[in-house]
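Have a look at this one before I ask anything.
With one protein chain held back, the other chains of the complex are shown just where they sit.
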Amino acid sequence: MRIKFQIKNFYFFYNGSPVLKDINLEINAGEILGVIGPAGSGKTTFLRSLNRMNELETDTRTEGTILMDGQNIYGKDVDVVSLRKKIGMVFAMPVPLPMSIYENVVYGPRLSGIKNKAELDHLVEKSLTEAFIWDEVKDRLKLSGLRLSGGQQQRLCLARTLAMRPEVILLDEPSSGLDPISTAKIEDALTLLKKEYTIILVTNNTKQAARVADRTAFFLMGEMVEEGTTSQIFTAPRKKETHDYITGRFG
Amino acid sequence: MRIDPRHTQKAAVAILAGATVLVLLILVFIIVFILEKGLPVVNLQFLTTNPQEMGRSGGIFPTIIGTIILPVVALLIATPLGVFTAVYLSEYTRENTLTRIIRFGTDCLAGIPSIIFGLFGYIFFVITLQMGWSIMAGSLTLAVMVLPTIIRTSEEAVRAVPKVYREVSFSLGASGWQTVRKVILPNALPGIVTGVMLSIGRSIGETAAVIFTAGSSLRIPTSAFDSVRTMAVHFYLLAREGISQENAYGTAATLIIAVLIVNLTAYWIMNRFIARRG
Partner (left out) sequence: MKLVGEKGVKRILMAVAFSAISALLLITLFIINEGLPFIFKYGIKDFLFASDWNPAQGKFGIFPMIAASLWVTFGAMIIGAPLGVAVALFLSEYAPRPLMKAVKPTIELLAAIPSVVYGFIGVVVLAPFIRSYFGGPGLSLLAGCIILGIMILPTVISISIDSIMAVPRSYREGSLALGATTWQTIHMVTIKASKSGIIASIILGLGRAVGETMAVIMVSGNSVNIPHAATDSVRTLTANIALEMSYATGMHREALFATGVVLFIGIIILNSFASVALRKRTAKR
């Protein structure tokens, strides 16, 4: 297994207080890592540290390193814009940009300089297919993205990130507002996609992690309490907090 | 003695409804009064010929030119200035005391009487910068007068764009300026356009600031330094000097229709945009 991310002694401070403390973790390529934990445990902050989206807030500070393919993404010479092109993100609320379906998907690639219409059309079909939504929208690509149902919108957002041909996909509770069928479709898509991508999935639904993730990490109050293969975490957790969370004692 | 609440309710409805009817009657009366006396005067000839005898007879063509040129030039200057200032303040700066002071300042300036802008324009543009009574002086004064409003409405429109859109754009690898161009401005456009159109409407009806900076020449302007008269100024002079009741009404009618058209266009554009966004 090739290692994609190495997180070493990583701290994240917001307004002076530590939101993430001493995170040490390795994430493998071609795998889905599930990140579970109660609200406020730092899961989303951790996720957003991987594509440096946290810096959009004011008064933030980091310590430690996050290496992607051996390079520290917080290094001095790192171009954040190109970093983000390699790492795609799907947010908790489906947020289609207020444009047509087609425009949504080509938004990122166009900004990267792809202008050839044939190339863009091909990208659109490929991405929407990988997101399990091509058949539903192929005849109405000009329709506004806002007109789709919640589940369709979220798959559109997934397609949008895939169109960038990233190396990593980050998902922040992507099915939290969705019905079971849409959730299943997204999970199916992820299972197929992991072959080509590194996927990190934050979820507050432990059963989803159990279904889909290869490895799972449990976060609590800003610290990573435990990580391991999904089957090990769910059947034989090493730490008491992990066990309590999984069995529903809290959270 | 306690009055049955249902009776006070009835009384209240009657009073409130009465007030509404009264207000609507007043406002309708104003428009109808002007149009009824003015529209008969307005015909193609009235709109396209020059005034004779200082406006006692003839048409109002030069004033129409003036009414178009001044607001258009003013907004050509003020809109880019205002919109980009709003974008800078909202997207490229952190919220701090300085930005709060600037916002308070622009709010105040948006409320300053136009006569003060007229005073400023007269002393600064007409006299100190020696532009004389001219289109230049008039437009610059109007531009400066509507600038605070444009900054304010544009900033509100930009801030109203949901934060998530920015995050999505950034997460797809867009830079700050690309996000502004492709996501924020298109979404803020209805609000911005409304602010611009309202400012145009205000400029068209403006008299105090215009008469002291653009003057009141009845000649058709040939250069930016010529003086020019707008319909509002023309109307005011005709009425005050008692030159021609008839033409005054005609000018007023044309003026009101122009203003109504501009404002209705603004609403129409707003609604079109909102509908298109889905």
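Quick notes on this structure:
As written, the chains take the letters A and B, and residue 1 is the first residue of each chain.
In this section, a contact is a pair of C-beta atoms (placed from the backbone, for glycine too) under 8 Å apart; a residue touches a chain by one contact, two chains touch by 3 or more.
Just so we're clear, the structure is a prediction, and the values are computed from it rather than from any experiment.
Considering the complete complex, the chain that is not shown touches B. From the options B:62, B:138, B:173 or B:205, the residue with contact to the chain not on display is B:205. Screening B:116, B:164 or B:220 for touch with the missing chain picks out B:116. Contact with the chain that does not appear here is found for just one residue of B:42, B:142 or B:259, B:259. Touch with the hidden chain on the side of chain B covers residues 5-6, 8-9, 12-13, 15-17, 19-20, 22-24, 26-27, 30-31, 33-34, 80-82, 84-85, 87-89, 92, 102, 104-109, 111-120, 122-124, 144, 147-148, 151, 175-177, 198, 201-202, 204-208, 212, 232, 235-236, 239-240, 248, 252, 255-256, 259-260, 262-264, 267.
Going forward, only the chains that are shown with their structure count from here on.
Inter-chain centre distance (chain A to chain B, centres taken as mean C-alpha positions): 48 Å. Interface residues of chain A, counted against chain B in their complex, comprise 51, 53, 56, 58, 81-82, 84-85, 88-89, 91, 93, 95, 97-98, 107-108, 111-112, 144-147, 157, 160-161, 164.
Here chain B touches chain A in the complex through residues 94, 162, 164-175, 178, 182-183, 186-187, 277-278, going by the rule given at the top.
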